[in-house]
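Please read through the structure below; I'll follow up with questions.
Note that this complex is displayed minus one protein chain, with the remaining chains in position.
Here is chain A:
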Amino acid sequence: MSKSVIVKNVTKKYKLYKKTSEKLLDIILPKSYGEDFYALRDISFEAEEGDIIGFVGVNGSGKSTLSNVIAGVIPQTEGTIDIKGQASLIAVSAGLNNQLTGRENIELKCLMLGFSKKEIKELESDIIEFAELDKFIDQPVKSYSSGMKSRLGFSISVHTDPDVLIIDEALSVGDKAFADKCLDKMNEFKSRGKTMFFISHSIGQMKQFCEKAVWLEFGQIRMIGSINEVIPEYEKFLNEYKLMSAQEKKDFRDKALQRQSEPMLSL
């Protein structure tokens, strides 16, 4: 099988500024101001066609940053990402215009993705049916519940037929029935050889669906492998972390944060 996504030495550096004036000076002057913070550091992995990869990790470990970088929403500071085809990110309420109705949002979003008017007409009814919005489709999106928004977002994204799909916590707001329907759709994608990345705090969903997992810890890969290897280790870590005292937890976080601010060692 051929590789569909190759992530190589990807690093994402943010600057933390104490004052807004530092930010301005940093833009204007060649000298560097502010403190470095590595949200991702030297991430490398490969995905094959038909792979479903789960990203696990505690809050702030860089899961969402990584998914945004893969989707091309955020540019990486260093490293390369090769993607065969079009990547599509589904996150909660991603890119919906609150003022417009659901139907208008479908057309808007599809337009931006480069579909023609005729193609959009054909997709529209499928999208509405899958999202189960029925008569609410002609109501403004601002009146939608978070579940409705994420259903619409998910439905649009899967029907635009991307080659690589990145699902960032988007299923955690839907009910069980909808989540199952999405999993069915994703299994269909899998059989068609599409690569998917799956981010969720629900380890149950992760086990049910993913084959491989990447465990991120404070911007670095802690472990990578098949789901059966990574998840037990991750659960073990979670249990240990839960048992730590408040002080130990704080020390653990401080140490990690300090590591994330250290400059990169050149190889």
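Operating definition for what follows: a residue touches a chain if its C-beta (ideal position, glycine included) is under 8 Å from a C-beta of that chain, and two chains touch if they have at least 3 such contacts; residues count from 1.
Quick note on the criterion: contacts and distances are computed from a predicted model.
Think of the chain that is not pictured: of "Pyruvate dehydrogenase E1 component subunit beta", "Transport permease protein", "NADH-quinone oxidoreductase subunit K" or "Proline iminopeptidase", UniProt labels it "Transport permease protein".
Screening A:I6, A:V58 or A:L100 for touch with the missing chain picks out A:L100.
Although one chain is not drawn, the whole complex shows that of A:L89, A:V158 or A:I199 it is A:L89 that touches it.
Residues of chain A in contact with the chain left out of this view: 14, 24, 27, 71-75, 86, 89, 94-97, 99-100, 104, 107-108, 111-114, 140.
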